Structures are given as structure tokens and as C-alpha cells.
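Note that this complex is displayed minus one protein chain, with the remaining chains in position.
Read from first to last, the chains carry the letters A, B and C; within each, the first residue is number 1.
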Amino acid sequence: MDLQALVCEVHAELDAASERGRVADYIPELGKVPGAKFGIAIATMDGRCVTAGDADDAFSIQSVSKVFALALALGKIGDGLWKRVGREPSGSAFNSIIQLEHEKGIPRNPFINAGAIVVADVILAGHRPREAIGEILRFVRVAANDETVSIDPAVARSEQEHGFRNAALANYMKAFGNIHNPVELTLGVYFHQCAIEMSCVQLAQAGLFLANSGRDPRTGISVVSKERARRINALMLTCGHYDGSGDFAFKVGLPGKSGVGGGILAVVPGKASIAVWSPGLNAQGNSQLGTRALELIAQRMGWSVFGA
Amino acid sequence: MDLQALVCEVHAELDAASERGRVADYIPELGKVPGAKFGIAIATMDGRCVTAGDADDAFSIQSVSKVFALALALGKIGDGLWKRVGREPSGSAFNSIIQLEHEKGIPRNPFINAGAIVVADVILAGHRPREAIGEILRFVRVAANDETVSIDPAVARSEQEHGFRNAALANYMKAFGNIHNPVELTLGVYFHQCAIEMSCVQLAQAGLFLANSGRDPRTGISVVSKERARRINALMLTCGHYDGSGDFAFKVGLPGKSGVGGGILAVVPGKASIAVWSPGLNAQGNSQLGTRALELIAQRMGWSVFGA
Amino acid sequence: MDLQALVCEVHAELDAASERGRVADYIPELGKVPGAKFGIAIATMDGRCVTAGDADDAFSIQSVSKVFALALALGKIGDGLWKRVGREPSGSAFNSIIQLEHEKGIPRNPFINAGAIVVADVILAGHRPREAIGEILRFVRVAANDETVSIDPAVARSEQEHGFRNAALANYMKAFGNIHNPVELTLGVYFHQCAIEMSCVQLAQAGLFLANSGRDPRTGISVVSKERARRINALMLTCGHYDGSGDFAFKVGLPGKSGVGGGILAVVPGKASIAVWSPGLNAQGNSQLGTRALELIAQRMGWSVFGA
Partner (left out) sequence: MDLQALVCEVHAELDAASERGRVADYIPELGKVPGAKFGIAIATMDGRCVTAGDADDAFSIQSVSKVFALALALGKIGDGLWKRVGREPSGSAFNSIIQLEHEKGIPRNPFINAGAIVVADVILAGHRPREAIGEILRFVRVAANDETVSIDPAVARSEQEHGFRNAALANYMKAFGNIHNPVELTLGVYFHQCAIEMSCVQLAQAGLFLANSGRDPRTGISVVSKERARRINALMLTCGHYDGSGDFAFKVGLPGKSGVGGGILAVVPGKASIAVWSPGLNAQGNSQLGTRALELIAQRMGWSVFGA
């Protein structure tokens, strides 16, 4: 089937749905986004990008940014990162602090909040927060091949004002010696990283290196090594959707990372990178229409990594 | 590279290793198996089976049996099974009981002991244990296309005598109403299922339907539906190695299920089914040489589902 | 104030209450007891026993029996018992299994179910269950100075049939080596011990040795040593009401042990022993009227151990 036709079909089919989940409102800026928004973009190896719906609207990528921050941090300190953060699914809610006590301040994986705060701490590494934030943003712009990607300062500020759980996590890990910079500086980097804004088109293009063994097929730039791309994909599949990761693997069968802003980035190894966005979230805190769209696309294209 | 040459190379390379982990000895029968044993078998779509080492020695498949029992139970009651067992990685040791309290007697997935006991309870379903055990054995024989697969009664008896944790799990779930048959009968089925003996060759052939969209490529028999095969593979990838599942996905990148007897079954969707066996276990309770062999095979063949 | 007048006053005051909590019905035998029952008995040092209401009706003492079993087990193996069971409040529901995993099969105290099962295992100690049950019953009869105390076999049988959580606890501790006899025999002793039937009058008299430094003031028999009586009282105060122990100490201020049958035994060191009974339970699983009656009695008599 033609990919463009498929994307339109899936978008139309789901856009008719009345039940779209609940828009996150723990910070006012996210709560303002219209629940009716729904975009899909698929970037393929040959440089094409097929889209449907609100694929050009910028939205807050939130936790999807953890994928890029992880790739950047691995580039900086390599496998030494795995001494400070684990690689196992967490089996509990995304802001759970229990596991940290049990494992002496080592978060289970880089995609839960605690783990992503450690990754931000690795990127900060004694520099000024402004520099670390700039470095993350440059990394995402290179990956997206788009210099217009930016950060929404109002969202970053709002995260900071409501970020008591993240402050608890960071202080807790600091007590175990697993945060090396001052807590407020590391959190500053983390909150700005979460406030990156991208459209589905930008996001799909930014994820393409993960589908193509670490290399951007359009620019030829090697973003990460082949082995590292494979391993980031593995982490996305096992840990990318908090306590809904098993279900996402079961239904969609692709590496993916969701954000509370309603975006999801999914990777089809060797074939494509998909970004979906719809702000309403399901019970696990992942985009409801987005998850369903990925399920239909993977199924109809035979794209699951687990078999046609 | 030629597959037979690769398998021999990997076997030779690892067989030289002095550090092979620790042979499980919680039941005497397992403790007697020589730690030097090491076999590999790869069954491919064209009906070939390449082997190295002790690939024809029968060993106790233990928890690898959970894959076949799951396929059988899904065939009996379909997706209703997911009301009684979850699909999320467990994030804790394989015999942990904590999670059961938190989730009201619903085990997190069918590959931890508690979940597999529920699966055995579904298969038993009011029949006599002898009949249920026979049904599981027939299913495995059909999948392996080999009528000689059998159960070691001494192992089954020994499991029963030392199975206090499993008895605790089963009684606990019974208290929540999630075991429908008498506890001792369900446990009887479970302990016999774990005592199935197979060689690497038999096991690799028995797993081939999972690599081939649910159909045995040699016999043409459809063992499970295409969608179900994909989903069982997804569960193997996210939950197949207890609290080492994330690490296995990270390093090997294939759906797999390990057993405490030292066997591992791994599936290469669309390509092959691999069985490895070496009794020494690593810290997570998975075969040390076996895991490493799968890592090398996947890497050198470019078989990871997460990219070449 | 005259004690008899006080008891009548408190009984009358509370008996008018319409809200009496919920009668336990996890076994049918307990569910049949009329919720309107309400008795009080206070035994004093001078051999008197003042009563009100249904103080002569026999009821299932259930977990109140744990006090007598503890005293008996300490008499058999002394402080060695504390290697197999702790002395700390549990901080979780009465049938929680979580803590056992954390502490390697050692229950936190002898008054939660797991701890009481270990105590029963100590009393059984290789004898036949019938003998161990007989020994517990004799101990209670001596303490109560009443040969008519008996066990309700229908309750014991019903406990056994519905005791899956207790079976889970016992099997779990067996896996850690903390149950020495066959699980089903130890549970048999435990279930019969819980099925002891006593009236408030019998129970108040049976508790008098704890108020009198270990010696029955009527018979002069030394039941336990002075130090042991003091320590059993300390355990009753800190651990006697599951996760409502702190609240009971806060409101009543006396060592006490409750049972799911609606009975509570409270000790006033140097002064008296009180038994109350009303089958309706509060949210923590302790007799609602009984707890309130003890609060009023302790307050009006100035009997709190924490000050007049």
C-alpha cells in the first residue's frame, strides 16, 4: 500500500474518535493545548516525509527529549554512563521514588525521570546550565537537520515551579552521590530539555538516524555508532513508555518514546522514523490516539520488529 | 558468512572460557548436570538445522516451557487470558511476591513464575493434571515435530519437594481468586511442565513457528496465528529474562526465554530460531555462555531486531 | 468511681450506638455472630470480676490467642525465639507478605499472622498437631483457671478451608527455612489455636497474670516470670493491633491484643485485666465498640500507662 494513502487513512479513521484521553494539566502551559490536535509524520530512508493532520504544528516534546539527551550523553562519556543508570524496565509509575531507595540512588533506566535527570547531570558536567542546554538544542537541530527547533521558556519556567517530585528525585540521588552538580543547576538543564518544541515533521526527521544504523540518510552525518543506535532502540522498546512499555511492545512492536505533551517517536529499524502527536493521554500517560495510530501503521505496513 | 562456520566459531571461542557461572542446585537433579556442557542449534526457514557442541543432549528446559504453555493457553481461552495476567516487565527477582500484593493477585506477565502458574491453571481448567500435562507435552512434540520429547519425573518430583516459594505464590493468588483449581493440582501441572527435557536441536525446531509468523515452515502446520506469534515474541523480548530482560534486549536484541537449567530459546523473526544450552548461570539467573553466544551470533549475523 | 458502676455506664453509653462497624465474614462461622453482641469484663487483683452485657457469651478469640501462644513458646525455648521472629511494629496490613521478602522470612513480631505461625511451629516442634493443640488449650485453661475453655472445630476447619494467605505466608517462610515442621501441620496447630472460644469473663481472668508480674493473683501460680510478663505487655502495646497499634496506644494507652472475632484483651499493669467483645470491626480490623469502651474505661479510671 502507498504510504501516503495509509497515513491519511489512519489519520481519518482515528480523527473521528470521540474518546481521546485526558490532556496533561500539571503545568498550565500543557493544559492550554487543544485536545483536538492530531498529527502524523513518517520520514523514510529516501528522504521523503509523508504527513497527515497537524504534522507541522510545534508541540512540547517533553520526555521524547530523553532519547536525544541519552544519545548526547553516551557520546560524551560512553558506556561509563551505565554505572550511574540501569537498563531495565522500571515496572512502576514514571515518578516513583521507591526503586531509588532499593537500588541506592541508581535509577533503573535513562527514560524514567530519575534516569533522565542523571543524564542531564552528565551533560552539564561542571559547565554552565546555559551551555549544556545549548548543547542539547544543537544536537537536536543537527539530528532534525533544522535550525529552527527551539525551547519554550514559559514551559521551562512552569516545569521548574511545579517540579517538586523531580526536585525530590534529584535531591535523593544527590544524597547517594549520583548527582554531581548542584541540584538546582541539573534540574534547570532537565526542565529546559523537556521544554523543547518540535513538529511531527521535525521529530520524525530527528529520529531517522536511529532507523538507519546511527547515520542521517539525507546528510550522511553519523550521529551515533551503529551499535549505539541499536542499543538506544532496544532501550526505547523495553523502557520507552514507563509502566506501559510492555503493552506498547505487545501492540505496536516498535521502539518508541512518548512524552506527556502527547508526542511519540517510533523507530522502524532499516525503514523509517515515525512521529505522532495528539495531546490526550491514556491511563498510562501516553498519547491515546498516537499509540493507536502507531498500532495501525505498524500492523498495516507489517513493520513490527517481531514479525510481519 | 556461512552460518555453520559462524556457529562453530562462536562455540569454539566461548568454550575456551574458564568462567561459566554457577550451575543451579536448588533441586539436586539440576545440580548434577556437568557445568562443561555447551550446545548451540540454529533452525532456519529452509528446514536446515546447524549445530555445535552438545546440541543433541537433552536438558531440563525449565522456564523455557513457559513459552509453549503460553501459546497453548492463548489457543484455549484467547485474549481473556490478559484479565488474569499482565504484559509488563516485572522489574524484580523471578520469585518475587511483592508485586502480587500490590496488584491484587494479578502477576505482571506470563513469564515470571506467578504468571506461569496462572497459565498452568488455565490449561488445567478442571481436567485431571495427567491430562493437562499430556496436552502440554503433545503441544511441544508437535511444535518440535518430534515425538520423543519427554518429561523427567525425578525432576518434577524434586521441584514439588522444594517448591515452597511457588506454593506461596499459588496460595497467594488463590486468596485473590486468581487460581481456579486446587492449588496442589495446578502446581503439579506447573512442576511437570518445567521438567520437560529437550535437546538444543529439538528446542530450536520447536521455536521455529515463532520466527515464521506462527507456522511451522517444514510441516506447514499453523501453530498459532500470525498476530499471536508476533505478540509472544514481544513478550519474550520485554519479559523473557526476569530482571535481566532489559540487558538481554540491549546486548542481544532478540526475543528470548531462558530457563534455570541453562537453556535459552531465541527467535529471529523471519529468519531463524536459536537454542543454546550451558548450565552455568550469571547473576540474573540466565545461562552465562548461552547469553554470550546469542550476543555474538546476533551481532555477527546482523540479526538484532533493532537494526543491523 | 466504683468500677462496677463505671463498667455499666460505659456499656450503656456505647450500646446505644447505631454504628458498630462490620462483622468479619471471611469465614462463614464468624459472619453468623449477631452484630448486637457487646460484653465487658474486668478482673482485678483481689479476685473480683465486674461485668456488663454479654460478658458470659463465648466467642472466637482468634488472634487474642497469639498472646497465650507467645507466652507458651517463650516458656519452651526462651529468648531463642527472637532469632526467628522480630519485636518491631509491622507498619502494614495484618496479612502483608512484603515485609517477609525484605527480611528473609523473619516476621516482624509474634502478633502478625506470619509471626504467630512461627510461634505455632515452635510449639509443634516435631510433636503431633493434636498434642500441640492440647498443650495450648491446657495453657489457656490454667491461665483462665477454667477447665471449660474449648476449641470450636467448625471454625478451625473453616479457617483451614479459607486460609490461602496463611498458607502463602507459611510456605514462604518455609522457603527461607523459618518453618521447621511440615507446612500443613504447623498451619493445623495455628488454625485450631485461633478457634479457641472464651467469654469476656474467662478472657479477663486468663490475662490477669500479665497485670500481676506473671503470677495469677487468685491461684498464686507463676505463669511466666516477672520480666517476661513486662515484655509481653510491651509487645502488646507496640504490636497488638496490626497497623492500628499506634492509634490504640494514643487513644487507650494500655497493652492490648485484638482478634477478628471482635474480642480485645487489655492489661492494666499492677491493677487489672480487661476483656471486651463486640463483633463489628473498624477500618483497622479491630472491634469498634470494644476499642471505644477501653478508651473510656482507661480515661475515666486514669489507667493509661502514660500518665493519669
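Heads up, the rule we're going with is that a residue touches a chain if its C-beta (ideal position, glycine included) is under 8 Å from a C-beta of that chain, and two chains touch if they have at least 3 such contacts.
All values derive from a computational prediction rather than experimental measurement.
Enquirer: When the whole complex is taken into account, which chains on show are touched by the absent chain?
Expert: Looking at the complete complex, the unshown chain comes into contact with A, C.
Enquirer: Have a look at C:Ala249, C:Leu281 or C:Ile297 and name the one touching the chain we're not showing.
Expert: Considering all chains, including the one not shown, the answer is C:Ala249.
Enquirer: Taking the full complex into account, find the residue in A:Lys37, A:Arg84, A:Lys174 or A:His192 that is in contact with the omitted chain.
Expert: Residue touching the chain left out of view: A:Lys174.
Enquirer: Identify the residues of chain A touching the omitted chain, counting contacts across the whole complex.
Expert: Interface with the chain not displayed, on the chain A side: 96-98, 101, 164-165, 167-169, 171-172, 174-175, 183.
Enquirer: What is the set of chain C residues that contact the non-displayed chain in the whole complex?
Expert: Within chain C, the residues that touch the unshown chain are 86-92, 99, 108-109, 210-211, 213, 226, 229-231, 233-235, 237-239, 243-247, 249-250, 253, 255, 269-270, 304-308.
The definition used in the following text is that only the chains that are shown with their structure count from here on.
Enquirer: So with touch defined the way it is at the top, what topology do the chains form here? Options are line, ring, star, complete, other.
Expert: line
Enquirer: Could you name the chain whose CA centroid falls nearest to the centroid of all protein CA atoms?
Expert: Of all chains shown, the one whose C-alpha centre lies nearest the global C-alpha mean is B.
Enquirer: At the place where copies chain A and chain B touch, is the share of residue numbers found on both sides over half (same) or under half (different)?
Expert: Because over half of the interface numbers appear in both copies, chain B and chain A meet with the same residues.
Enquirer: How many angstrom lie between the CA centroids of chain B and chain C, rounded to a whole number?
Expert: 47
Enquirer: Out of chain A, which residues touch more than one other chain, so two or more?
Expert: none
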